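Comments concern the structure below.
One protein chain is absent from this view; the other protein chains keep their places.
Entry: subunit A
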Amino acid sequence: MGAAVFFGCAGIAFGPALALFVLTVAAEPLRVIVLVAGAFFWLVSLLLASLIWFVSVHLSDREDSKLQYGLLVFGAAVSVLLQEAFRFAYFKLLKKADEGLAMISEDGRSPISLRQMAYVSGLSFGIISGVFSVINILADSIGPGIVGIHGDSPYYFITSAFLTMALVLLHTFWGVIFFDACEKQRYWCLGLVVASHLLASGLTFLNPWYEASLVPIFILTFLTGLWAFLTAGGSFRNVLKCLSCEQEDASRVMLYSALQVPFED
């Protein structure tokens, strides 16, 4: 408890997200807008899911704890499905925006590609989902207290932080894969993404048996990351080329059509 735990857990949970944001998103205004709009979509999906859960709880017997737990599981599943549905809706919106931007721009290409938007939208879902999951826990960790005094796990904060980090990264990867699958109309990919989201959420039900929940989730994150990397066009050779910092000068071709006689008024 205290500042050390707060800063440590905050760093673990949001370090990658912050780095990704600062390095890739913050410099471009369009990407920031896509980020904020993505967060909005996720929030709306959460709102609807909470509404469904709330109504179901109020219609049921409050005293029955097993029923309540079951309703919670149901609520979580509905929430996952709604998140993916809103991801699809966001894809549709971004596709339209992309076409609009391409039409208006001077060279027929939009200033931001659909792939970049896929990545930023995934990151936005990840950030807002992570923030909503963990910010109250972080706020509590500043204050005084003893973790797990009633017999719960004393590793609550740090495991929450790691889970949040995994969730942020997972959302980012899912965003990339999802948009690509929608573009190429590979619906089995879509199904796999939804299934892996349900799996990740379901694994957290095994908390506090952290070996069974954290380790598989991180394996899932790694595999999804690999899949997203391959989807985005990466390959082993690309990595080697990037690491060896080779200069690419074959792509600078002078476009003769761009040279024109100066316009005289």
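Definition applied: contacts are C-beta pairs under 8 Å (C-beta built on N, C-alpha and C of every residue); 3 or more make two chains touch, one makes a residue touch a chain; residues count from 1.
Note that contacts and distances are computed from a predicted model.
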**Report entry** Protein name as given in UniProt for the chain not displayed, "Presenilin", "Proteasome assembly chaperone 2", "Integrator complex subunit 11" or "Phenylalanine--tRNA ligase beta subunit"
**Finding:** "Presenilin"
Report summary line: Among listed residues A:L67, A:L93 or A:I137, the absent chain is touched only by A:I137
Query raised in the report: Which one touches the absent chain: A:L163, A:A181 or A:V194?
Result: A:L163
Report summary line: Given A:A37, A:A85 or A:C189, the correct residue touching the omitted chain is A:A37
Report summary line: Listed in rising order, the subunit A residues that touch the chain left out are 29-30, 32-33, 36-37, 39-40, 43, 46-47, 49-51, 53-54, 69, 72, 75-76, 79-80, 83, 101, 104-108, 111, 128-129, 131-133, 135-137, 139, 156, 159-160, 163-164, 167, 200-201, 204-205, 207-208, 257-260, 262-263, 265
